[in-house]
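Pasting in a structure now, in structure tokens, and then I'll have a few things to ask.
Here the complex is missing one protein chain, while the rest keep their positions.
Chain naming follows the written order as A and B, and within any one chain the residues start at number 1.
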Amino acid sequence: MLHLALFSIFGAICVAGAVNVLIQRHPINSALSLIAVLASLAVEYLLLGAEFLAAVQVIVYAGAIMVLFVFTIMLLNAGEEERTRGSRVAIVFGIPGMLVGGILVAWALLRYSGTGPVSVGVLPGPPNTIAQLLFHDFLLPFEVTSLLILIAIMGAVVLARGEETPRPATKEQG
Amino acid sequence: MSISTFVIVSVIKIVIALAVLLTSVAYSVWLERKVLGHIQNRWGPSYVGPFGLLQPLADGLKFIFKEDLTPPHVHKALYIAAPMLSVICAVSSIAVIPIGNWVDVAGLHIPLEITDVNIGLLVILGITSMGVYGVALAGWSSNNKYSLLGGLRASAQMVSYEISLGLSLIGVLIVSGSFSLRQIVDAQGGRFWGFVPRWNVFHGQEVAFFIYLMSAYAETNRVPFDLPEAETELVAGYHTEYSAMKFAMFFMAEYANMITVGCLATLLFLGGWHGPIVGPPLARVILPVFWFGLKVFGFMILYIWVRGTLPRFRYDQLMAFGWKFLFPLAVANLVVTALVVAVRA
Partner (left out) sequence: MVPLSYYLVLSGILFACGVTGFLIKRNIITIFMSIELMLNGVNLSFVAFAARWHALRGQVFVFFVMVVAAAEAAVGLAIIIAVYRTRETLNVDQMNLLKL
């Protein structure tokens, strides 16, 4: 009962935040509602027993990746989004189509997925078990992602540095 | 323990923890002004009360009665939310910090912390990483170039130094093998060769402690890394446009963060509440808390001492120091610690 209540509350925050990301026209408002979505998703992870994952979600996603987004928005001083005229076909057919499709999928999931309930703490994700999986069973993918990160760092540095300016004193931090 | 008892005990603990935290925030401001004054051959606050001891009260009253200005052209919602976010993030991390052993009151076995979670360290890291938003949004929403620069500097600096900070903590985690702050402290009981306390800082984590100290100064925006509020170039940085209680909230957040960082350093590196414990049962409850408080107090004094001694870095020096020195050092420390633990095991 408590589980369902918590699920509903934070699920509602999730959905409201996700919709708000779309509605808001200023990117910083979108970014903040996305942070709310990420934080309430962390609570959903906690409900599913993935405590370590919830912490990582807050630290990495909300605390690092989204800071980068906010930082970029502040750096570029991004203003209000310009409205473009949407295609009329998209409005006439798109929105009803999306609604119908969504309801169909939800109905199918609720009706036919044939899956049992998920209860709190049924599968605790303690850090040492996850570490065992990550550094033992998934060692090769782990190493490959570390390579990916390295490439991303170098790419970001190269891209953000831009052309060499004649002023020797400028140093830019990507 | 039934649910109602649990709620009552928790509420009492929260009230006590908040009261203690806010009082120590107020008095660390007093301490800072006093010690800084003496370092600079002045007296510091001395008018209100004996030794100026009532100065925090006077300051608080002043902040409450000042006019709360909202400058035009600010992004109003965020301008109001930013200081609240700062202070909430700074204060709430106290919830998982244990300050002592257990007490037995009225047949209840109560741990001396608000809640004991098995990922306590991660909770603190998560909350402090959310604290960046308060500063960044304050800078952005003020619609002022100095504030914006301060906010940008603060967010870049905090994200950069968070990496070294996290990496320095991993060494401690490897040594003690748990995320739970209580278990990390328990692992530090006892002594080496009979006289050196078995604290992590004497347990091969000296370099990690150094990295933690440096990153903590940067994370809390304190001298020598207080670039976000460098008054010689940025007026007051991200809180230029703030006045009255909103300004006081940033102030409180800064000092609460200092205290949290001090508590974390004490728990992870300096053995938490371990220390010589003697005497009757009551002393066995109070002495650990006293040792804990003493260590945090020492950390605060160190903060103030550094502020009174060191000049401010330049911004590019700050970034170069973080990325080119601290970060590789932290990685090296991590590798060496892991190797040593693996060889021993």
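The criterion applied here is as follows: contacts are C-beta pairs under 8 Å (C-beta built on N, C-alpha and C of every residue); 3 or more make two chains touch, one makes a residue touch a chain.
Just so we're clear, the structure is a prediction, and the values are computed from it rather than from any experiment.
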| item | value |
| --- | --- |
| Displayed chains contacted by the hidden chain, counting the whole assembly | A |
| Missing-chain contacts mapped onto subunit A | 3-4, 7, 11, 14-15, 18-19, 21-22, 27, 30-31, 34, 37-38, 41, 44-45, 47-50, 52-53, 56-57, 60-61, 64-65, 68-69, 72-73, 75-76, 78, 81-84, 86, 98, 102, 105-106, 109-110, 113, 115-119, 122-123, 125, 129-130, 133-134, 137-138, 141, 145, 148-149, 151-153, 155-157, 159-160, 162, 174 |
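As a convention for this text, only the chains that are shown with their structure count from here on.
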| item | value |
| --- | --- |
| Subunit A and subunit B, separation of their C-alpha mean positions in angstrom | 29 |
| Subunit A contact footprint on subunit B (complex, rising order) | 75, 78, 118-119, 122-123, 125-126, 129-130, 132-133, 136-137, 139-140, 148, 151-152, 155-156, 158-159, 162, 179, 316, 319 |
| Touch list for subunit A against partner subunit B, complex | 28, 32, 35, 51-52, 55-56, 58-59, 62-64, 67-68, 70-71, 73-75, 77, 126-127, 171, 173 |
